[in-house]
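Complex shown without one protein chain; remaining protein chains in place.
Chain lettering (A and B) follows the sequence in which the chains are written, and residue indices restart at 1 in each chain.
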Amino acid sequence: MDLAENIFPILEERFAAKRELKDKWGLTVVVSKTYLHPVVEFLKNEAPVKMEMLVDIAGVDFLGYKDYEGPRFAVKYVFKSISQPGARMQLKVFVSEDDLTVPTISDLYGIANWQEREVYDQFGVVFKGHPDLRRILNHVEFVGHPLRKDYPAQKRQWLSTNDFMLPELEKRLETLGYKVIQRSKEVGTNDNEFLEGSIKG
Amino acid sequence: MTNEAEKPNIITSSLDFIVNWGRTNSLWPFPYGTACCAIEFMSTEVGRYDLSRIGSEYVRFTPRQSDVLLVSGTITYKQAPILKRIYEQMAEPRWVIAMGACACSGGFYDCYCTVPGIDHIIPVDVYMGGCPSRPEAFFDAMFDLQKKIKDESFMKQRAERVKEQLEMIKAKTEEAKKEARELAHEKIADFKDFVVEKEQQMAKKAQFWKD
Partner (left out) sequence: MIVLDPNGEKLNLMPLNVGPSHPATHGCLRFLAAMDGETIVASVEEIGYLHRGFEKMVERGTWQQVVPYTDRLNYCSAIMNNIAYCRAVEQMFGVEIPERTKVLRVIVNELSRINDHFVCVAAAFQDLGGTTPFMYAFNPREEIMCIWEKLTGARLTNSFSRIGGLYRDSYNGFEEDVLNACKSTEKALSDLHACLDRNRIFLDRTVGIGKISKEKAISYGWTGPCLRATGVASDLRKDEPYYDYETYDWEVVVGTQGDCNDRLQVRLAEIEESVKIVRQALKRLAPGPVDIVDPRIRVPAHKMAYQDMEGLIGRFKSVYEGIRVPEGEHYCGSECANGELGFSIFSDGSGHPWRIKVRPPCFTQFAAFHELVEGAQLADSMAVLSGLNIIAGELDR
C-alpha cells in the first residue's frame, strides 16, 4: 500500500485522478481521457516509482452490468515497475459510446501499438494518433466487434480470401526511411496465376 | 546348392494389391499443426512412440510431396482459406485425418471465430477424438486409414477416371461438333445469300448484254 501513499496523492493533485473502489486488492486509478497521455508520461519518467513496463491493456464493456451507470466502455492499463520490483498499478479510462476515442500511448511504449490494436479489434475503441490502427486477431472481412456484450457469441463470419499485407509492408518500409517507387504486382489468392501448378490451375 | 536365380522368384499378384501395399506403408504426412494436437504429434514422432514403425516418419512440410494431410488443431475462419488452398495443392491420391476434437467438430470452442469442424471446408477420411488425441489414438487412426486404403482399388479408380475422361472427351467433341455445325449453318446461310446476290448480278449482267 506504500505505492498508493507515494504516487496516488500526486496523481490526485496534478491530474484530478480518482481511486477505483472496485479494485480492493491493488491500486487502480481512474483518470479522464484528456489527462491520459500526460499521466502515463509522468508515470514512465518522473514518478517516485517509475513504471517502466506496460504490462497489459484490457478493454471492458459494461453493457448490462448490474446497477451500473456511466460510460459503456472502459480501458484498463496495467503497469509494472522494473527498477522497484513488485510495484504495480493500473490506470482506468472510461469511454462513452458517443465518443469512442482514447489518445494513444504507443509513442511511449513499444507494446502499446499491438495492445491498442487488440482493444480496437475487440471493442471498437479508436485510439487517436495510433500509427497503424487495424484489426489484429480477427480477419479483414469481419464486421462488428466480437467482445462487445451485444455481439452474439455464435455469429460466425466466413473469410473468402486471404488477407493481404503488402500495404503494411510498404508502410513499414517508409517508416524505415525507404521510398517506394514501384509497387509489386498484387496477386490474389483466388487468381489462377497464384494456383498455377495446383490441380485447380 | 541351388542358385539364387534358379529359385522361383516370380510372385504373381494383382496390381491393386501391390499399389495399395506401397501406398499403405509409406504414408507421408503433412502436419498442418496449429495447436495443442501438434505437440502430441511431436511426441508421436520421437522416441517413445516412434511414428517410423508404420513408415510415416518422413514428415513433409510441402503439400506437393505428401499423401496425408494431418489437420491437428483448431481451424479458425482466418485460417480456413489457407487450409483449403493447401488441400487443393496436394497431389492425388490424398487423404485427410482430422486430429482432435477441434478439427473434428470445433471442440468446445463454439464461438464466432472457430470453424465447427474442418469438414465444412475439405473432405475428411478419418476422424480422431480426444483433446488432444493421444499418440495411441493417432496410431489407431493411421491403421484405420491404411485399412481404408487397402480397400481402395487402384484399377477401378483408374478405370473410373478413364471413363470420366472419355465422357468428358465425348461431351467436348459433341460440343465442338455442335459449334462447328452452327458455324457451318451460318456460313451456308451466308453463302446462300451470296449465291442469290451473284445470281441477281448475273441476271442483271445478262439483261445488260441482252440489251
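In the analysis below, a residue touches a chain if its C-beta (ideal position, glycine included) is under 8 Å from a C-beta of that chain, and two chains touch if they have at least 3 such contacts.
This structure is a prediction, so every number in the text was calculated from the model and none was measured.
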Residues of chain A touching the missing chain are 20, 22-26, 28, 52-56, 58-61, 65-66, 76, 78, 80, 82, 85-86, 88, 90, 109-111, 113-115, 122, 135-139, 146-147, 153, 163, 165-166, 168-170, 172-173, 176-184
Can you list, in ascending order, the chain B residues touching the missing chain? 32-36, 38-40, 42-43, 46-48, 61, 73-74, 76, 78-79, 82, 86, 108-114, 131-132, 134
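Quick note on the criterion: only the chains that are shown with their structure count from here on.
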State, to the nearest whole Å, the distance from the C-alpha centre of chain A to the C-alpha centre of chain B. 44
Chain B partner contacts - residues on chain A that touch it in the complex: 137-139, 146, 151-163, 189, 195, 197-200
Residue numbers on chain B that touch chain A, as the complex places them: 77-78, 80-82, 85, 88-89, 91-92, 110-113
